[in-house]
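For reference, the structure is listed below as structure tokens.
Yeah, one chain of the complex is gone here, protein chain that is, but the others are all in their spots.
Naming follows writing order (A and B), and every chain is counted from residue 1.
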Amino acid sequence: MKARSDRLLVWSRGPDGRRLAGFTFGALILALITGPEGLEGNPTYGVIHSWLRPRVIAFIAAGVIAWFLSTFWVRNRDRWRPAVRETWQGAIEPFSDRRVRWGSYVGLIAAAALLPQVISGTWQEITVDQIGTYVLLALGLNVVVGFAGLLDLGYIAFYLIGAYSAAYWTGVLPVHPPIVLNPFWVLPLAVLAAMAAGVILGTPTLRLRGDYLAIVTLGFGEIIQIVANTLGSVTGGAQGVIGIKRFSINVFGIHYKFPVGAQANVPYYYLLLVFVIVALVVFHLLENSRVGRAWTAIREDEVAAEACGINPLKYKIMAFAIGASTSGFAGVLFASKIGFIDPTEFSVQMSILVLILVVFGGMGSLPGALIGAAFLQWGQNFLRTSNYSWYNEQDLYVYFGALVIVMMIFRPQGIIPSRRRSREIGLAEQGIGTADALAPPGSPP
Amino acid sequence: MSEASTVAPNEDLIVSVSEVTLRFGGVTSLSDVSLDQRRGEILSVIGPNGAGKTSLFNCLTGVYEPQEGSIQFCGDPHREPVEVIGRRPNRVSRLGIARTFQTSRLFNALTTFENVKIGVESRQHTGPIGAVLRLPRTRREERESDQRTLELLEFVGLRAQANTLSSALAFGDQRRLEIARALGTEPSLLLLDEPAAGANQSEKAELERVIRRVNSELGISVLLIEHDMRLVMSIAERVVVLNFGEVIATGTPATVQRDKRVIEAYLGTTEDEEAG
Partner (left out) sequence: MCFTTNFWNLFIGGLANGFIYALIALGYTLVYGVLRLINFAHSEVFMSGAFGGLFVLQNVIGSKQPSGLASVGLVVLGLAAGAVSGAAVAFLLERVAYRPLRRRNAPRLAFLISAIGASYFLYNLAGKEFGRQPISIPNAFTNGTVFTVFGAPVQTYYVIVAVVTLVLLVLIDRVVALTRLGRGIRAVAQDADTASLMGVNIDRVISQTFVIGGLLGGAAGFLYAIPTGVAYTMGFTPGIKAFTAAVLGGIGNIRGAMIGGLVLGVAENLPVSCIQTSWRDVVAFGILVLVLMFRPTGILGEKLGRAA
């Protein structure tokens, strides 16, 4: 009897036992976050109704099954991996042919172009406001976090700067511009403003240790929001800004005024689609250029990069400014579409949301940022509109927070990793290299 | 001592270190170090562990900023020498000083080819706008850097491994890849920090051959930190000996080997370093 309990103890501390504990813990957490909301003044209500009810058995059972499957996988990992890899290689093999690849790009774009015709009005709006905008934002942040390895937690501040620039130049802020412009012509100005803000903030802070950048950008995001909310004489204060004009094009004999309200969704969808494609192409070209290689070099080993003649500060500022301008760009687009700015919306939480989208898809991976952002944003809106009894919209960040931790533990490279990134993470795990630009500078060579 | 380490004043020097002192808090890492290197020379810096050899390299490449002294570098004989101290490492690289590291610091997730290309590209000008618009200059630079990279890989004998991940290379190959990457930055002075440390005999021979060719075929001056005395003796024209952050001897390998203070310095530490 004693021997058996000893064996159990040893087993429970071994890899299998620890994994079982982990899965059970995960199942309990899942039971808690899908459980009922707590009652005000009764802190134990939510916990009791999540854990001390029959439903918890289903969760634990699911955890044990997941553990069983994972054990199965771990035992046979080495045997199955080559087969999995081979199947995958076979599946992507045709795409190494240029024509197939371009054909599939055209097909995807065509599908994207047809999409608004087959979805409802609600989903058209979600697709533009929640998915398209965030895909663009995620692509921009991917340059900062993914390519350059810098953690920017104030990303949405630049979005706000873009949106307020649009409001300023269209003459709806309490302060008036020298000339009133149509938002379409504001785009370059707003992008410049966001980029300038990025450079001004980045130049002093990007010299610092990488994790300080995170906290400074966090503070900056908070400051910008406070300023927008408080400085009523300039920004209109917490009531926000209304009456931002919609885009209109009036050149070369083309006259087009973007519609407002529900009619605006489809035209803005196509506009966003164009910009997302442009962003994908631009960032792809950057990644595979001298600039992109310099980012990789800095991310991997800043000291060695400097010894190779790369100025880390210059390239970090560049990445930061490119991210900022993408964010500002999205800000103008969104502000002119919905016609108003509510500054209370643009909290740090929104920056974190975009970060989560990038992390989920795969830092440094363009298809990752694209598909990751689209999938998560689709998912959260699907859950929101479906009214499942177990899902409360306000709990979104409980799910996202848990998702981020799980991703960092099991798949830090994201669902569609970039080749370079997953190599780096793999190597870092073997103790080679650092895989980000966060190592303290001046660490002796 | 400073007198012993300087050469005749009218000689063509590529680098002239004079009276450099480097301190960290209360610890003096280099004290009043002076040394001159002639253009085209292979000069070796030797000394026991902790003598300040790598600190000297870090001063020469802008990683550390010494409190006192001056480092005059003259990459182009037709130009005036310039001060190295006070420049960031990337500026020093632009001047024409390239280096390798004691433990190799390659970009591990990149291929052999990409590693060298990053070095080569440091002399180019493509910025984000050029890269996105694929301007004619960008394309020309791409072509040039690809070609130059392949030449350099050929030069160090790594062309066949161009598409291998640098972390997957054999140890000796990694050392030569680091040299190729440094050569990509078009240096006139190459600093090698213990290139042969941990290498086996055949790797050492290969390294020696590469270093000689860097010097003779490319006309690059080489400053070499090395513990392997056989390598130093066969390759270096002159040797500077550091001990406790001071220069204790300078001269040809043969004279230095007979120097009393040098022998003391080495016997004071471990013997196997001397044997190499």
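We take it that contacts are C-beta pairs under 8 Å (C-beta built on N, C-alpha and C of every residue); 3 or more make two chains touch, one makes a residue touch a chain.
Small disclaimer: the values here were computed from a predicted structure and weren't measured.
J.: Missing chain touches which shown chains?
T.: A
J.: Would you indicate which residue among A:Ile33, A:Val56, A:Ile277 or A:Ile415 is in contact with the undisplayed chain?
T.: Missing-chain contact among the listed residues: A:Ile33.
J.: Of the residues listed, A:Pro177, A:Gly219, A:Gly339 or A:Pro367, which one is in contact with the missing chain?
T.: Per the contact definition at the top, the residue touching the missing chain is A:Gly219.
J.: What residue numbers in chain A mark contact with the hidden partner chain?
T.: Interface with the chain not displayed, on the chain A side: 25, 32-33, 37-41, 43, 46-47, 145, 149, 151, 153, 204-205, 208-212, 214-216, 218-220, 222-223, 226-227, 229-230, 348-349, 352, 355-356, 359, 363, 392, 394-398, 400-405, 407-409, 412, 424-425, 428-431, 434-436, 438-440.
Heads up, the rule we're going with is that only the chains that are shown with their structure count from here on.
J.: Starting from the mean Cα coordinates of chain A and chain B, work out the distance between those two points in Å.
T.: Between these chains, centre-to-centre, one finds 42 Å.
J.: Okay, in this complex, where on chain B does chain A touch?
T.: Chain B reaches chain A through residues 54, 58, 61, 63, 88-90, 93-94, 98-99, 101-102, 105-110, 114, 117-119, 121-124, 126-128, 131-132, 134, 138, 141, 145, 165, 167, 181-182, 184-185.
J.: Chain B touches which residues of chain A in the complex?
T.: 282, 285-286, 289-294, 296-297, 300-301, 303-312, 318, 322, 420-421, 423-424, 427, 432-433, 435, 444-445
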